[in-house]
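Read through the structure below, which is laid out as structure tokens, and then see the notes.
Only one protein chain is missing from this complex, and each of the others stays in its spot.
Take a look at chain A:
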Amino acid sequence: MSNIPKHRQLPDKENRLFKELLTQYEYKQYKKGLKAADTILKKFPNHGETIALKALTLHSSLPFPMTVAGLTKQEEAESLARLAVKKDITSHITWHVLGILAKTRKDWDEATRAFAMARKQDSENIPLMRDSIALYLHTRQFSQAVAARHQHLLLRPTLRSSWTSLIIAHHLNGDMTEGIEVYDQYLGIVKNDGATSSEKAQLLMHIITMCMEAGQWDDALRRLENGLKDGVLSTRGQVTQLKAEILMQLGRESESEDVWRALIEQNPDNLSYYDGFLRTKGYEIRKSVTLDSTSKIVSLLNSFAESYPKALAPRRMCLDIARGDEFRDLARAYLVNGLEKAIPSLFVDVKGLYVDLERMKIVGEIVEDLIQTLEKDAGLHDDDSKAPPTALLWAYYFLALHLAHPAHPNPSYDRSLQLLSTALKHTPTLPEIYMAEAMVRKRAGDILGAAKAMEEARLLDGQDRFLNCKAAKYWLRVGEVAKAEELTAMFTKKDIATSQDLTDLQCLWFLQEEGDSYRANGNLGMALKRYQSLATTFQDYEDDQYDFHTYCLRRMTFSAYYSLMKYEDQLRSHPAYFKASLAAINIYTRLHDDPSLKEEKLTAEEEAERKKAAKKAQKAEQKARKAAAATGEGKKEDQPVPDEDPQGSKLLKTETPLDEALKLWKPLELLASSRIETWTTGYQIYIRKKLYLAAFKCLLQAHDIDPRDPNLHWEIIHFKQTVSAVPDLAEPVKMTTDQLLPSLIPSDADLAAYNANLLSQHSSSPAHILGAAKGLSELDTTRPIPSSSLQAIESTLSRLAAHDVPPSVAIMSSALKLMKELGAPISSIDSLRDTYKSRVPLASVFESDEELKRRRREALEGEEVANGVKPDL
């Protein structure tokens, strides 16, 4: 007792109170606790540990969901916790409380520091240690975690989890040998650890994978076979797969082959088993297949197909490998089987072959032929049996999607739509046909017709949420946010806004599509709001992993935990994050270029509408308040905290758009470095921040991925023009660019010729034509751009409608946008649009604005007439 510092000592009475306070906190008697704390503090206002406990009690009594009153209490708790540390900096309690508060705030770094400080004061406190380790793991400080685990083991050597957790910590730290060593010692010391058989199996499996990762194949095999012998492991599933893998690595191919065969017998539809089997024969079919090995592989797979007549996997794999007539026969059999069985996903399954145009062509021919046979009501087999009528229907569906597939060298949307209307005459009740029509119309640029077709599919079955979401998505593509929300609201919670519910449900596609829709409508604030909530969702995913650092080790699910950690490390490489952040960055850079976008420009009509809506909202609020007052509940403080920025205007009015953009971009730099858009977008941020070296690095990285990328192309020109126009370029920048720029573009190159060169080399690629046009616009740096340059740009862009160029509606739209940005006269924009329209007559996006508005109104009104069916959930 004597070593308690003076400022921490309390007289007996207060000391008793303090102990009570601790139990009251344990038993969640927060009100009593606060009272006790205040009594102590009245006499000893400087007692740090009491202040800390008061902060903790206050913090634990906060309401959920957070209310207005709760918010001020939370602030009070935070400041108390900081004050406590100041008053008593050597107490583990004060630091521990600070750490707990930071942890709930999800400020992981501060929490880690606070816990480390707390441990310094009380190094043998086990709960403290456990929290601290979880935080080290969460912040990926593995060596610290190993050290802490070690200490934990020394303090609690009889606990099983002390050992196993140390093994995992070593694994995460990349030290396999040490981890395996610990395991062996653990086996030697703790004989009867009380683990269940599945827990033992999980641990052993994890050790085996660690051996494999360390390249100790012999050891791995020995452990695996012992495990099987002792009955710890079972032969089903993954164990056998690992065994086959290990045998393969040890060069024992024939043994490995037998194991793979056994696995295939367990599940003849698992593609990876066939991959493994073929590897033992020396064929790496996912990489490359030589011409002469083709027939051998096909015959191997065929023998499996014969043994397992119901298995589709070997049949489908054959299609990836076979060529020519052999392919034609195999593909025909595969397609006939799929069509007769009415497998809806047949096209999605087969379109993987379309990377090869020859195979694609053959598939098309086969289906054309099948349709002709089926239309004559003939059977598809040699006997006198008949195909079910659905076979013809699915064949129409297949061919329609085939003809409109983006990989098709000459897509024929008209024929495709014609086939679908024949299919609809055949069977008008199959939603897939309407969905296919929507998809084809979307590809042809007729997004309004697409939305209408999707709506028709939805009306067939009101309780089908998939159709409902699809229809909502297509309405969003048209820009009808209200209509789309009306649809999604049929399935979301009734008491909150549908967009709020979908945000809470972390519905990524909805956030992305609604953001896009707002962006297309010019409502940049709301667009940013949606994109940012998508980014926040990813932060939530990352934070959610915290609980698993303790949970998984307690449940002994090591392999799952390890793969979770690996997954979290590359979380933001997810395509949804990639897409949303690129879209948001694009808005931020636009805001930087043109701050006037931050002010909303409303027409008189919109203004009136806005006012009306505001009035309505005000009235509704008043009504709600009255109702709340009548029932006597809901004082203002008890209300949940309202959304601070319902219209996204705070996001829009940011002072530092480029910094916001950079925040979104940083994870991409690490996790999506193999995608060229990451670098071409990074350039856009850095060049605006005038960080020339960073911008230049982006160009170099992009150049490594694809030197002929159309966006990179004009950015190089832009960079060269920009740098040469900067009068006082810093010396290191100048040196670096002088040295390395020639690797991107010859220093003496004529930029105009360089640009023309791109066009001539990729004269039939729409993206490159647009890139070259942008290059032209960068060549002439005078603004407004003179009409001679504008004409050159226009004539380049008009090539997009040429007959040897595959029509791309998206790129044509960007071309028109580019013309608008450059300030081209309305007449030339209109004539360009007409050129495009004649090339893709179905594309509604090239209609004039009035015509589009009229059609949209018509579509929505038509909707109301047809909309007699509402789901009843």
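By our rule, contacts are C-beta pairs under 8 Å (C-beta built on N, C-alpha and C of every residue); 3 or more make two chains touch, one makes a residue touch a chain; residues count from 1.
In the analysis below, contacts and distances are computed from a predicted model.
When the unshown chain is looked up in UniProt, the name that turns up among "Translation initiation factor eIF2B subunit beta", "cysteine desulfurase", "N-acetyltransferase domain-containing protein" or "Cns1/TTC4 wheel domain-containing protein" is "N-acetyltransferase domain-containing protein". For the chain left out of this panel, the touching residue among A:Lys86, A:Arg140, A:Lys341 or A:Lys817 is A:Lys341.
Interface note for the absent chain: among A:Asp461, A:Glu486 or A:Asp645, the touching residue is A:Asp461.
The chain not shown here is touched by just one of A:Thr196, A:Ser254, A:Thr429 or A:Ser827, and that residue is A:Thr429.
The chain not shown here is touched by just one of A:Lys31, A:His381, A:Arg554 or A:Lys666, and that residue is A:His381.
In the full complex, chain A touches the omitted chain through residues 340-342, 379, 381, 384-390, 392-393, 426-430, 459-464, 868-873.
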